[in-house]
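Note that one protein chain is taken out, while the other chains of the complex remain in position.
Here is chain A:
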């Protein structure tokens, strides 16, 4: 169900993604993430085209964390910030973070390879149904994503929506 991927650039880290639908306690979960009970990023799945998009954001967050150049306070908030096409932190949280009314949650965990990750502990905190992470594309709001990232129809001629989104995320600090 969950998706685990090593970061080739940072071999000591592994990223695990979990996806839930029919979530009833989004408010509670958000509070737990804020006060550190859940060590992970809670993302609004309607803004996620593919799990790869999350990996790109996470890789960049770990990189900036290591060189001490993060724009936000923690690794997990940096992941959410990296997803956004703008440099406005509060807007990034509003659009890409989970909000109280959401009924689906995409959870991203960054952990050490050796460290035994207690996934069940996190799963037990979510009042919802876990579904495979690759189903995240079924939950996305393509129209909203295209509008926010300003993807014109002509750009989709030369690649997928995922390509367009990832390219903007990777280049937002210079473009």
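Details
Following the convention adopted for this analysis, a contact is a pair of C-beta atoms (placed from the backbone, for glycine too) under 8 Å apart; a residue touches a chain by one contact, two chains touch by 3 or more; residues count from 1.
The criterion applied here is as follows: contacts and distances are computed from a predicted model.
Looking at the choices "Geranylgeranyl transferase type-2 subunit beta", "non-specific serine/threonine protein kinase", "Dihydrolipoyl dehydrogenase" or "AAA+ ATPase domain-containing protein", the name in the UniProt record of the chain not drawn here is "non-specific serine/threonine protein kinase".
Residue-level contact of chain A with the missing chain is found at 5, 7-10, 52, 55-56, 59-60, 63, 66-68, 152, 154-155, 157-159, 163-164, 166-168, 170-171, 173-175.
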